[in-house]
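Before anything else, here's the structure in question.
In this view, the complex is presented without one of its protein chains, the others remaining in place.
Let's turn to chain A:
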Amino acid sequence: MSPRNIPPLTYKVVAECSVSKARAGLMTLRHSEVNTPVFMPVGTQGTLKGILPDQLIELNCQILLGNTYHLGLRPGIETLRLAGGLHKFMGWPRAILTDSGGFQMVSLLQLAEINEKGVNFRSPFDNSECMLTPEHSIQIQNAIGADIMMQLDDVVKTTTTGPRVEEAMERTIRWVDRCIEAHARDDDQSLFPIVQGGLDVPLRQRCVSALMERQVRGFAVGGLSGGESKHDFWRMVDVCTDHLPRDKPRYLMGVGFAADLVVCVALGIDMFDCVFPTRTARFGCALVDSGQLNLKQPKYKLDLEPIDKQCECSTCKRYTRSYLHHIATNESVSCSLLSIHNVAYQLRLMRSMREAIQRDEFPKFVIDFMARHFGKDPIPTWIQEALKAVNIELPPAEEKQEKETIKQEKHEQAIEVS
């Protein structure tokens, strides 16, 4: 472990896009260096479903996400302490980020009730009443020992409007102070505050300003990706990155669709997480640039090609779509095989973006990616507007269509978003 005088998180911008707000960075944590922009696969309960830690290292995954709510229940704080933290418990030598547990309370538990003290909920196992306070969340996260941890925030549904949004934002700021106060391992772990404020620009601005007054090493943008319109979504991200400091990493919580990742990198986000790539794998879906292939469809039965000829993952090197079609959602090994491919896809997409930023060719990358991703379909207005806001102009539709007719053959297996 690094000497104590080196902070547990250092971040430096390695390259910036000369057109958009995209940047490539290097974040150095106690357990790993992390090249940003980065996608963090979600290993909810101390394992990325069906994948060995060794396989993740082979994919060059540098940081994983764990869920405090789940880990606090099982194996529990005592076991984690005895094990010497989650890294040792699960055999993962690289970096880990944990959420605060607040989101699961609200998304999983209908009985959750939030007051100034914390989140009141019933345990799903013994139905007893429990209270998750900012202090308690930090205590669990200190036992987990993740390189980066999140403050407990007051989460409201993204579609909520009115005074409740402002109350949640203000409470989130009050709670970050309690979290900082309770944080017992600031030499090893970095606590990120979370920007709230719903879909309201002035609230988001106020929240960012208030959080910037605290001594923190990075920031998360929360309360998005929960069913709001994409139009509101990108504007909120844009407002936050406009005001957040340049020299600290920015983490957008819960975002992981390929097109969203590309847009949000252009808007200046550095870190992402999402269960989608591994969850969709369990449904038999494989990610490709043109969207996703639902391998359960009969048309793949006799398709003797790999998922993606360009992909270098162990699944694409050995298996055909035809074989995967037959085992998807039936043999448990199909979860492992498709999860490997999908995580490899996400990590490769992020690497391509980093490299494009470093060559200062990011705008071209974005334009090419959107053409591949949407094929013959029109590019959604929100993407056009978001990119335009950071000076990336997508080619007008007519021109695109001409190009696409030539490429038509190639795009026959078009997008199949389930």
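In this text, a contact is a pair of C-beta atoms (placed from the backbone, for glycine too) under 8 Å apart; a residue touches a chain by one contact, two chains touch by 3 or more; residues count from 1.
Here is the rule we go by: contacts and distances are computed from a predicted model.
Trainee: Tell me the UniProt name of the left-out chain, picking from "Queuine tRNA-ribosyltransferase accessory subunit 2", "ubiquitinyl hydrolase 1", "Nuclear cap-binding protein subunit 2" or "Tetratricopeptide repeat protein 29".
Mentor: "Queuine tRNA-ribosyltransferase accessory subunit 2"
Trainee: Of A:Arg185, A:His326, A:Arg351 or A:Arg372, which sits in contact with the chain we cannot see?
Mentor: Answering carefully, the residue with contact to the hidden chain is A:His326.
Trainee: Touching the hidden chain in the complete assembly: which of A:Ile6, A:Leu52 or A:Leu108 does that?
Mentor: From the options A:Ile6, A:Leu52 or A:Leu108, the contact with the absent chain belongs to A:Leu52.
Trainee: Per the definition of touch given earlier, which of A:Arg122, A:Lys230, A:His243 or A:Arg279 contacts the omitted chain?
Mentor: The single option touching the absent chain is A:Arg279.
Trainee: Can you name the residues of chain A that touch the chain not displayed here?
Mentor: Residues of chain A in contact with the hidden chain: 45-47, 49-55, 70, 74-75, 78-79, 82-83, 89-91, 279, 282-284, 301-302, 304, 314-315, 318-320, 322-323, 325-327, 329-333, 335-337, 340.
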